[in-house]
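Quick one: this structure, given as structure tokens, is what I'll be asking you about.
One protein chain omitted, others in place.
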Amino acid sequence: MSVVKQEGFEPLIVAFCCNWCSYAGADLAGTSRMSYPSNVRIVRVPCSSRVNPSFIIRAFQRGADGVIVAGCHPGDCHYHSGNFFSRRRFTVLKQMLEFMGIEPERFQVRWISGSEGAKFASVMAGITQDVKSLGPNRKLRDVR
Amino acid sequence: MKKVAKANLVEVWRKLSAGAKLYIPVDTDGVANFLSWQEGVAVDLETLNTFVPPKKFFYPQTETILRYEIGDELKIEDFACQAGENTIIFGVRPCDVSSMALMDRVYLEDPVDEAYRRRRESTTVIALGCKDPDETCFCQAFDVDLGKAPGADILATDTGEEIVLNAQSAKGEELLTLLDGLLIEATSGDENKVRDAQDKAKSGYETVVSVQGLMEKLDGMFEDPYWEKLYKRCIACGTCTFVCPTCHCFDVQEYPTGNRGERIRCWDACMFSDFTQMAGGHNPRPTQKERVRQRFMHKLNYYPHQHGEYACVGCGRCVRKCPVNLDILEVIKEIGGGAGGL
Amino acid sequence: MREYSEKMQKIASDALEKKEVSLVIGWRKKDFWWQSPVAFVDDAAQARQLVWDPFTVNNPIKYLLDQDCHEKTGVFVKGCDSRGINRLLQDRRLERDRVVLYGVPCDGKVDAAKLKKAFPGQKIKQVAAAGDQLSVTVDGGDESVPAKEYLLDKCQSCRYPNPVVYDRLAWEEVAPRQVSEESRFSRVADLEQIDVDERFAYWSRQFERCIRCFACRNVCPACNCVTCIFDQAEPRWLGKASDMGDTLNYQMIRAFHVAGRCFECGECERICPAGIPLLDLHRKIIKDLNGYYGEYDAGLNPEDNPPLGIYRGEDPAGFDES
Partner (left out) sequence: MKRIGVFICWCGSNIAATVDIEKAMAAARTMPGVVHVDQNKYTCSGIGQAMIRGAIKEHKLDRVVVSACSPRMHENTFRKTVEAAGLNPYYLEIANIREQCSWVHKDKEAGTDKAISLIRTAVAKASRNEALFATEMPIERRALVIGGGIAGIQAALDIADAGYEVDVVEKEPSIGGRMAQLDKTFPTLDCSACILTPKMVDVSQHEKINLITYSEIEKVEGYVGNFTVTIRNKARSVDMEKCTGCGDCTAKCPSKVESEFDVGLVKRKAIYTPFPQAVPNKPAIDRANCRWFKSGKCKVCQKVCPADAIDYEQEDRLVTARYGAIVVASGFDTHKLDKYGEYAYGKHPDVITSLEFERLLNASGPTGGKILRPSNGQTPKNVAFIQCVGSRDKAKGNPYCAKVCCMYTAKHAILLSEKIPGAKAFVFYIDVRTPGKDYEEFYNRAYEEYGATYIKGSVSKVFPDGEQLIVRSVDALSGALIELVVDMVVLATSVDARSDAKELAQKLSITTNAHNFFNEAHPKLRPVETHTAGIFLAGACQGPKDIPETVAQASAAAAKVTVLLNKKSLLSNPSVAEVNLKLCSGDMSCMVVCPYGAITEKMIEERRGRDMIKRRVADVNSALCQGCGACTVACRPGAINLKGFTNEQILAEVDAICL
């Protein structure tokens, strides 16, 4: 099932951001007025290791066109080791999604620190553009 | 009675699919299922039973019953009255045909299930007589004649090079006249071929069991230690119930989306741990033992008490598919029949 | 074959007589030639029903989860079954001292479907193993075919035919089969090659057939939770409707839950009534875990932690870490 690029299609991006780094990075992007596409919706979690793959699949089922998990850089985890586990978990999940035929751009994982407001803005602009050119998620979406 | 050369069947299917949705056993990755006919699909008329039984046409595994929207007032959109497009199923085995009558008793007797009724009435069933039963076939025990299918609109019989088509209902007649150009008038010789095929098939049974008096025998067995012994092997999957042409338990689920939502009906399986689980968490069938007992008592005791007929057609799907070889055939053999009665 | 069955019967009856165990789980023969289901024997007299034949494939270990009523349970374990034992031990779902393991080295079980295909139009009455041959009784009499050509796929790629944990061996070990990494992961590699959309088309064709019977989960030794997440109503993690979205959700999350814990017994794929090649999905994850975080064979050592339960600071990642 190849996805036709739709004109004027605005993707919905769900971003799971850890409270200590990436959510702070998003706030910093805000205080620095670094604009990025409004397609992004942030879910605040304490740590990237709180993000259950079920949340990600659920987002796709309910109609998200792209999902991104953002956490502290490895070694900077507020909880010592959370993102080390995330790294392994999401490596597995990402490869699996691609293996099942989901375009790799639709699910991304990035490390964004609290001081990287600019990076947050550019990463969010990036995934929005990636997914926009892929077109809507029709593969995992519930048909309702 | 008409007939058509096997080579020309595709013409028939093409014609049928023009006027209606035509479903036919198709092989995907070695599994036969009723799929909608399209040019070039791998039609499989040899495999005895499709993986998923034809009940899905009248009683889909998942169907939306209604849509609702909570605004200033509640808006409800009923789906039942939308069901039922003109459908033809080709190649239904006699056991599956007789399963339809059993399902009708559940869904067409009062209270009538509207969606089921519409689908059932808008569907024409073309049965295909069996040539050679599998060792797991025991339809004979339930008075199914594997060469005949009285419940079907048309009976198709494989006579070797040709398929003989015999209309058994007005719907069937109609369809045959529609196909006029493509069919040849069958001769008395063909009728004999059909009879021979049916007799040959009948003689092919390897598994012969009797359910005579089984219902009565089970009357006293609700608390029997037999179930204790039997259930242990069950791994509580839903295979037997989902591949069973007569299993008809369903669950109703909500799919809420903010102020909107859908109500869905989907197949349930008495083998599942959450079967008949109540909102409060209580379950009258707390362990697998009760659930396994439920399955066999329902088919061989409760249903027959209600409808005077066993809720099994001996298609053998559960015998072939059960991951741990726990099936109704085993129960019938082990409990065995008694004197008289059903 | 027969002497093997007799060895099992003796072990079982002795153990039950000596009251070493109060239950023995093995296999027995049922109506049809291809049916060798699991058998529960709780008194010595019944030990006679135990058999060892080309179809004693069912994994008995999951039944150990509900044997609280038995002080000690004896169980016959093939190579794959024994890794299932380690699976339960690592998952803390089984106390080692409550089971007695009778190792039954196994050179593979036979795929009835493959055999039927080999005898079109004929009715197979009986199948027995004779050395590396199968003697197949059909209407026309007995025929002999090489066993290894008719083994289940999962057995053809089995790397641990001998039990990895046991209290006593029922008979001498078999020669381990050499399985190359290529052949082990060939189906995965092939799928990895094709275009992402084609790959989705492939999988959706497979999962279109899924009836959500949960047999793959219920047979899986790594799926041993008291209450599975998919059976919960609040929150409802998985819709009960059999939509493609929910089916993929179920299959992917289950695969994730057994990631690093699956030991390739292949029961999911073998018993799938819809014939979905589920093992490929699990093997894909094993392939990735091995590649990223080092070779690991689940079900060998109950003491260690699965790859997703540990980390190294310098771990690589399968995504952009810049």
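By written order: A, B and C. Residues from 1 in each chain.
To be clear about the criterion, contacts are C-beta pairs under 8 Å (C-beta built on N, C-alpha and C of every residue); 3 or more make two chains touch, one makes a residue touch a chain.
Predicted model, so just to flag it, every value in this text is computed and none were measured.
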Neighbouring shown chains of the undisplayed chain, as defined at the top: A, B, C
Option touching the unshown chain, where C:Asp91, C:Glu143 or C:Asp297 are the choices: C:Asp91
Residue among C:Lys62, C:His257 or C:Arg270 touching the omitted chain: C:His257
Interface with the undisplayed chain - residues on chain C: 68-69, 91-93, 224-229, 232, 234-235, 237, 257, 305-306, 308-310
Chain not shown, touching residues in chain B: 70-71, 257-259, 286-287
Chain A residues that touch the omitted chain in the full complex: 12, 14, 19-21, 23-24, 26-27, 29-31, 33-36, 38, 41-47, 49-55, 58-59, 62-64, 72, 75-82, 85, 89, 113-116, 121
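The definition used in the following text is that only the chains that are shown with their structure count from here on.
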Comparison of A-C and B-C (more C-beta pairs in contact): A-C
Distance between chain centroids, defined by C-alpha means - chain A, chain B (Å): 45
Multi-partner residues of chain B (at least 2 other chains): 255
Junction residues of chain A, two or more chains touched: 142, 144
Complex contact set, residues of chain A against chain C: 1-3, 53-54, 57-58, 60-61, 74-75, 81, 84-85, 87-104, 108-111, 139-144
Of chain C, residues touching chain B in the complex: 30-32, 35-38, 40, 58, 62-63, 123, 205-206, 208-209, 211-215, 217-219, 227, 231, 233, 239-243, 267, 271, 273-275
In the complex, chain C residues that touch chain A: 188, 191-192, 196-204, 229, 237, 239, 243-246, 248-249, 252-253, 255-256, 259-260, 281, 284-285, 288-289, 292-293, 307-308, 311-313, 315-321
